[in-house]
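Here's the structure, in structure tokens; my notes come after.
Note that one protein chain of the assembly has been removed; the remaining protein chains are unaltered in position.
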Amino acid sequence: MLRFCARRIAIGFVIVVLAIATIYVLVQAAPGDPIALMLGPRATPEMIAALEARLGLDQPLPVQVLKFLIGVFQGDLGVDIKTKRLVVDEVLEQLPYTLYLIFASLLLAAGLGIPLGCFSALHRNSLVDRLVGILSVSVIAVPPLIIAIYGMILFAVHLRWLPAIGLGDRGDLLDQIHHLILPAIAVGIGWVGYLARLVRAAMLEVLNEDYILNARAFGLPERWIIFRYALRIAVAPTITVLGIGVGYMLGSAVFAEIVFARPGIGKMMYDAVSVRNYPVTMGVVLASTILLVASTTLSDIINAMIDPRIREAQE
Amino acid sequence: MSDPAIHTQAGGPSAKSLIPEGLRHLLADPMGLFGLVLVLSLVFLSLFANVLAPYDPAKIDVPSKFLPPSWDHLLGTDELGRDMFSRALYGGRVALKVALISTLVALAIGTILGFLAAYGPKWLDNAIVLILDTVRAYPTIIFALAVGPMFGAGIWTVVGILIATSVPYYGRIVRTAALTVMQSEYIDAERAMGASGLRITCVHVLPNIIGPMLIIASMDIPVIITAEAGLSFLGVGIKPPETSWGLMLDQGYRFIGRTPWMVISAGIPVIIATLGFTFLGEALRDAFDPKIRRGR
Partner (left out) sequence: MALNNPTQSATVAVNNLTLQYGSIKALSNVTTTIEKGRILGVVGESGSGKSTLARAMLGLLPDVARITSGEILFDGTDLSRLPIDQLRAIRGQRITYISQDPLRALTPTLTIGDQMTDIQYRSGISRPEKRARAVAILERVGMPDPESRLKMYPHELSGGQRQRVSIAMAVMMKPDLLIADEATTALDATLEQEIIKLLKELQSELGCSMLFVTHHLGVVASLCDDVVVIHHGVVKEQGPVAQVFGSPQDPYTKMLLRCDPALIEEKTRHLPITSDDPDAPVVIESGPADRIKVSEPPVLEISDLKVTFSRNAFLGGLFGDIGYEIPAVKGAGLRVRKGETVAIVGESGSGKTTIARTVIGLQKADGGSIHFDGRELTRLSHAEYKSARREITFMFQDPIGSLSPRMRVRDTVVEPLRIHSVDKPNYAAEAERLLGLVGLDARFIDRYPHELSGGQARRVAVARAIALEPKLIIADEPTAGLDVSIQGEILNLLAEIQDRTGVAMLLITHNLNVVRHISDRVAIMFMGEFLEVDQTDVIFSAPRHDYTRRLIAANHHPSF
């Protein structure tokens, strides 16, 4: 198991390094000149040269990449062009807000999706099952951006049940949770549907296995069979999907943070892009890549813990 | 496990082909039919936008700005008095074009990479998997925000970004599928008969992979439509004067305090498209995947 974790983490590390090196090269090699974009049309050649020197862009590309990577390892992501603050500080300041949002969405997705899927599988072809099926597909289909906007209009502007924008009062946890509800629904509701369908399918498959028949033949109580024997195996694909799903949720978080005017790395990225603040965009790309790779790695490890066959097969 | 008596007698009525049978299942599924109708009407409306649109989508008519939806303007008008319905029709063209091109190109590249990984030597397999996993480490929207502005907003930037972020998924699935098929006994049987690698790939492996892949790709179309609208909303997608559902959402969002129906109108075409394609994709999968169908 330790060996399995060590290898997963090593691969994750390699992927993060490759990913940030690649995006650095991609941004530099793109036809658009970031410096010219940053300084605008009235920049003089001297200004451009000065900024390039300050950002180290006058050196050959491989050297730049290496310097950038070394900087990253030392916790140096450069300086925000507008605020002149360290990018690493700004990212670490904004990251928790996005993490709260994603965590709330994950909680919603797993807390609602898994029981619904389980219930559907156990009451197959019942009215509830059919209803859950149709609703699941519908919420999967509708984009988070639209759920955010419609949700805000309906629940915040029209009905006034929930606050429209912001984080809520600092120090007032209930108010903060109140402010988190709509954004978390926007990001997570599609995943509720997705998980419900996934768990239903996996559960139906597992319940058909010989070992479940065998457990029934030994007269075990039905709730043991469902929770102890079947569900553990049926949630394995769910965990994998959620691991990858964090990537989509990060994307959705951008929209939720913009629409609900919440702080977070998504909003930060959007603001940085619109003013060409490119050290900040690199910082956010790095943070979100680490987050996504960490979540997929974690989901692999959790799966290996649940199912001994997985760690055996890959060890 | 179960008694074979439940199963239909082997060698029952011979199905002439899998395709009409699948179509029959599709049409018998009310949700599939619903999806099919939505998708077909969407394609029809977008394809003939130049004939069907009641107004010129770019025609500015300031006196009739911010009109609420009415029989004259089904989705109302925007801040410049342009007809939102006409704009939605033209936006549909862009959405479908982006979805179709990105999905097909990504599927093609993914299939080639997946096959190279499955067939090639071990080092090539590991290298391709590492590359795919690296690209997969970027969340699509974040990647687009970082790279998009460098290439300039526009339809081809959107297509490029969506291809880049979709390829890893297809590549991985094709690789696994190809490896599974390659290990099956019927491929060994072909080898034992002396079939060439080319024949095995084209006649036996590809046909067994491409069907499921097309279904997976069709289920990705709503995801791509969502992404295009999202990128355009963020200003890194389609740019004016071309029109896009995402741009309309952006416009509407800016006036959300003054006239909320404008952003509501802008969302309707996106919802119709994604709902239609999702329902159709789910039904297609149920209808054509015999493994699932048998389980019903």
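Note that the chains are named A and B in the order they appear, and that numbering of residues resets to 1 at the start of each chain.
Assume a contact is a pair of C-beta atoms (placed from the backbone, for glycine too) under 8 Å apart; a residue touches a chain by one contact, two chains touch by 3 or more.
Values in this document were obtained by computation on a predicted structure and should not be read as measured data.
*Asks:* Looking at B:Lys97, B:His204 or B:Lys239, which residue reaches the missing chain?
*Replies:* B:His204
*Asks:* Extract the touching residues of chain A with respect to the undisplayed chain.
*Replies:* Within chain A, the residues that touch the unshown chain are 7, 10-11, 209-221, 224, 228-229, 232-233, 306-309, 312, 314-315.
*Asks:* On chain B, what residues meet the omitted chain?
*Replies:* Touch with the absent chain occurs at residues 1-6, 10-12, 14-16, 18, 122-123, 126, 129, 184-186, 188-196, 199, 203-204, 207-208, 290.
Everything below uses one rule, namely that only the chains that are shown with their structure count from here on.
*Asks:* Distance from the CA centroid of chain A to that of chain B, rounded to the nearest Å?
*Replies:* 21
*Asks:* Quick one: in the complex, what on chain A touches chain B?
*Replies:* 11, 14-16, 18-19, 22-23, 26-27, 30-32, 34, 37, 134, 137-138, 140-143, 145-146, 149-150, 152-153, 157, 204, 210, 213, 244, 247-248, 250-252, 254-255, 258-259, 266, 269-270, 273-274, 276, 281-282, 284-285, 288-289, 292-293
*Asks:* How about chain B: which of its residues touch chain A in the complex?
*Replies:* Chain B residues touching chain A: 1, 31, 130, 133-143, 145-152, 222, 226, 229-230, 233-236, 249, 252-253, 256, 260, 263-264, 267, 270-271, 274-275, 277-279, 282, 295.
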